[in-house]
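Every protein chain of the complex appears in place save one, which is left out.
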Amino acid sequence: MCSNNPYIPMPVEIIKIIDEVDTHDIKSFRLKFLNKEDEAKFKYLPGQFSELSIYGKGESPIGIASSPTEPGYVEFTVQRAGAIQPGLVTAALHDMDEGAKIGLRGPLGNSWPIEFLEKKNIVVVGGGFAFTTLRSLINYMLYSDNRSRFGEITVIYGARTSGLLLYKDELAAWEKRDDIKTIITVDKGDETWKGREGFVPAVCKDIAPSPKNAVVVICGPPIMIKFTLPVFFELGFSKENILTSLEMRMKCGIGKCGRCNVGYKYVCSDGPVFSLAELDELPRDF
Amino acid sequence: MKKTAIQKISDLAAELLEKGTLVAPIKEDAGFNFREISDAKQVDLNFYNTLMSPKSAFFPQTEDFVRYNKNKSVLEAQCVDMNLGPVFLFGVRPCDVKSFEIMDIHFSGTGAVDPYWKKRREATTIFGYAFDPNAPADGADFYSTLGIGAADPEGSDIFMIKKGDDLLFKAVTPKGENLLASLSSLADASKDEIKYFDETVVSGRSFKTRFTCVDTKVIAKKLEDIFHKTEFWDKVSEACLSCGVCTFVCPTCYCFDICDETLFSQGVRRRVWDACMFTDFTLEASGHNPRTKVYQRLRQKICHKYSFHIRKYGVISCVGCGRCTRNCPVNIDIFSIVDEALKE
Partner (left out) sequence: MSINFKKIEDSLKAEAKKLLEEGKVSIVLAYKKGYDDKHPMPYVARKISDVENIVFNEYCTANMARYLVRYPRGTKIAIAVKASDSRAVIQLIQEDKVKREDLIVLGIPVYGMKNFKTGKTIDSKTTCGIYNPVLYDVLLGEEVHGQPVVPPYGVLIEYEKIDKDARWAFWEKEFDRCIRCYACRKACPMCYCDPCFIDQNKPKWGEKSPESHGNLMYHLTRFHHLAGRCIDCGECSRACPVDIPLYLFHKKVAKECEEMFGQAAGMSIEDKPVLVNFRVDDSDKILE
């Protein structure tokens, strides 16, 4: 029953833990497969997710933060959940050390549509913690073998404070490159912050990317999305050319348990990536 | 074609028990239910339809995936093997047989294949059972509206029709043919009986339950159109308790949860039936819940079964067995909500 069973997780080891933010509740976990066959079969594209499994606690669907161009491991950036009820899985994960072994099911879901994005200018817009699969996409596009397949890349990424920005080292590295335009902003900077201040919607308005042959890929908290989308509509972007990734409560991750549907689509298998045009067709039930 | 006296059904049951596991209806306090039979005499065909649907033969309320020990390595977790021998599912009404086909599309016909559903289906031989031509419906069901006949043999491996005090058996699939040929407790049927069987199948198709037939595509589109009409959903959900009875008794409801259940250090990861009617079904870790109100959850139930499912899989997620209506603690007649929607 174990082989080819989409409900059974593959064993992985945590080979590196990176503390991403100054509140210490977001960490990146680099995972290595313990079975060679699992590693060989795990082929993914940016935008996909996996179910991280801890026996005795449960599973958590987390977007893949590494790019498939980074061999030898898969990386996930996980927030310790606990707004209303403490999250069982993420809390347990955060309490683990390097060397701990957990389970993983994936890759799941659809990906950022690479073919659709080719030869176009890509505007990547992210807010706060929602930057994980966007980072996967950016690294994928920046990879030497891939870069020429895409047009101009513009990244607009904001967080509440500078301490809450993810992947700080990588952001700094991108800022130094000339094949990607990187705009980082914070809502409110402290004394050490030398960069831009301002909310993401306002910064997008400022930068005003051209809609000509361009696609927006946007992920962020609902409030950011609410105010940023009108900016892009005004700039002339059509709904087919604005892509986002939805989050819903998930369990099976393979479109069987019926929990994550929006209309007739299951976010885990028909998504989580959708264009705004596709979302318009679906009932507002999320 | 074969036959036996209904009085002697326990002989057949005993024979099946020797060949494998027999799951058949037995009488319990609350009604008839499909159970694994240990005593051939327990099998009782004196029922209209069972309380719980036979979906639990392929999709049991709990299905164990992995056994683990919290204090041991993840590598030591044991995948649970199903260890299935042949299973005989005996006495399934045509509407319930149809439900298996609908669930096949979801569990093994689209996207990832659910190995548990698939294996159980493959291991099982189905004895379908026509509705009694003298009493083919009660007040709650409406299977003919969904194109299901009172004596439809399709989907069964062997199909049974009652004739007076006898039961007639006809093989529908090669699997059924092989089994039927091997059963010694059955006698051969006469030419008259064969004729009666075929006639009953035909007349079963013209039997009409309540509600008029509507094209499922029309239903799907209408519900999609009125999804955001809150006053309609408020009105039809005013009596709904938002419990889970309709979901649990329904043969085509498939929502489940995956739970890690641990006692001290030993535990099992298993799937367990869940219901979109439950308040916390869509509760997210952030605390956000898209469906906090009863009308939102009832809307999801109706729209999923009668609209989204049709859009996604091409078939309606309902077989008109009437269990939802019959068992609803406040007598909500679920299909009548669809009827009302069509009038909006």
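Letters A and B mark the chains in the order given here, with residues in each chain numbered from 1 onward.
Assume a residue touches a chain if its C-beta (ideal position, glycine included) is under 8 Å from a C-beta of that chain, and two chains touch if they have at least 3 such contacts.
Nothing here was measured: the structure is a model prediction, and the numbers come from that model.
Novice: Which candidate, A:I64, A:L88 or A:L117, sits in contact with the chain we can't see?
Specialist: Result: among the candidates, A:L88 touches the missing chain.
Novice: Among B:K3, B:K170, B:R270 or B:K305, choose the residue that contacts the chain missing from this document, as touch is defined above.
Specialist: If we include the chain that is not displayed, B:R270 is the one touching it.
Novice: Who touches the missing chain here, B:L45, B:V214 or B:V245?
Specialist: Looking across B:L45, B:V214 or B:V245, the contact with the absent chain belongs to B:V245.
Novice: Mind listing the chain B residues that contact the chain we can't see here?
Specialist: 29-30, 51-52, 61-62, 139-140, 238-239, 241-245, 247-249, 257, 259, 261, 270, 272, 274-275, 278-280, 294, 325, 327, 329-333, 336
Criterion: only the chains that are shown with their structure count from here on.
Novice: Can you give the whole-Å distance between the Cα centres of chain A and chain B?
Specialist: About 39 Å separates the centre of chain A from that of chain B.
Novice: Taking the complex as given, what residues does chain A use to touch chain B?
Specialist: Per the touch definition, chain A meets chain B at residues 1-2, 4-9, 11, 34, 55-60, 81-85, 87, 90, 101-103, 247-249, 251-252, 254-259, 261, 263-265, 269, 283-286.
Novice: Which positions of chain B touch chain A when the two form their complex?
Specialist: 65-66, 68, 70, 73-75, 77, 79-82, 106-107, 110-115, 119, 224, 227-228, 254-260, 262, 267, 269, 271, 274, 276, 281-287, 290-291, 296, 300, 303-304, 307-309, 311-312
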